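Sharing a structure here in structure tokens format.
Complex shown without one protein chain; remaining protein chains in place.
Up next is subunit A:
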Amino acid sequence: MLLVIDVKALLENIKAAPYEEIVVAAPHTGTVTFAGIETGAHVTGITGAFGEKPGTLLAKLTRENNDKPLFANAKGVVGVVHRELEGRFVEAGTPLVVIRHYLSKDEVIANILQKVLYLFCAPERAKYYFIPSIDKKVKASGPRSVTVKPGLELFIVSRMKREKPLLYEGPEGIIYAVYFQHDQNVDQGAPLVGVCPADQTDLIQDVVNRVRTDWEEKE
């Protein structure tokens, strides 16, 4: 069935609040030393063709004589710096900095494509892995080299060290987007992959073109 969506309306919706607030929290325990960042400062995220250039240094956490630098993982403007924590030992999960991140064209495209693609979702909270043969293909040639059809053994579901296979159910098509990360838990109902059925290719191309033309990225 051909899906029809109003790309213009979706874009207008996103334009009404074209950013997200990213809370940078302590990933683990340690003593906090903030870098010279202030509220209102512009920060950059990870860049480079291979994501090899870290973002702006926000703070460092020290534990066991090791410094762990905390970089901005997205570009934006610093909204809050929790200066009161300077020099204090913090627990994992303590909020340190808030960044207002303005959405890029690629993020807007990904956002809208979630409404166009067929989303194959996690049936339960667990870790998900592609089966070895598909994993190899994804690593070698990217997810769009993989065609899926109903009944295909696509994932290994790992929960509490127990594993079981998960068969794909949905329309035949290519995997257009992968939404899960290696060794990370995926919540029940969260999308694992976005599949592009053959009859939706034109619509997807239209989304990409419209966003590239109409979206103006903010610094």
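Simple rule for what comes next: contacts are C-beta pairs under 8 Å (C-beta built on N, C-alpha and C of every residue); 3 or more make two chains touch, one makes a residue touch a chain; residues count from 1.
The rule is short, and it goes like this: contacts and distances are computed from a predicted model.
Q: Can you match the unshown chain of the complex to its UniProt protein name from these: "ABC transporter permease", "biotin carboxylase", "Transmembrane protein" or "Glutamyl-tRNA(Gln) amidotransferase subunit A"?
A: "biotin carboxylase"
Q: Among the options A:R63, A:R83, A:R144 or A:R212, which residue touches the chain absent from this view?
A: Looking across A:R63, A:R83, A:R144 or A:R212, the contact with the absent chain belongs to A:R63.
Q: Where the complex has a chain not shown, which of A:P27, A:P69, A:P95 or A:P150 is the residue touching it?
A: In the complete complex, the chain left out is touched by residue A:P27.
Q: Kindly note down the residues of subunit A that lie in touch with the hidden chain.
A: The list for subunit A reads 27-30, 63-64, 66, 89, 91-93, 124-126, 129, 132, 156, 158-163, 185, 188.
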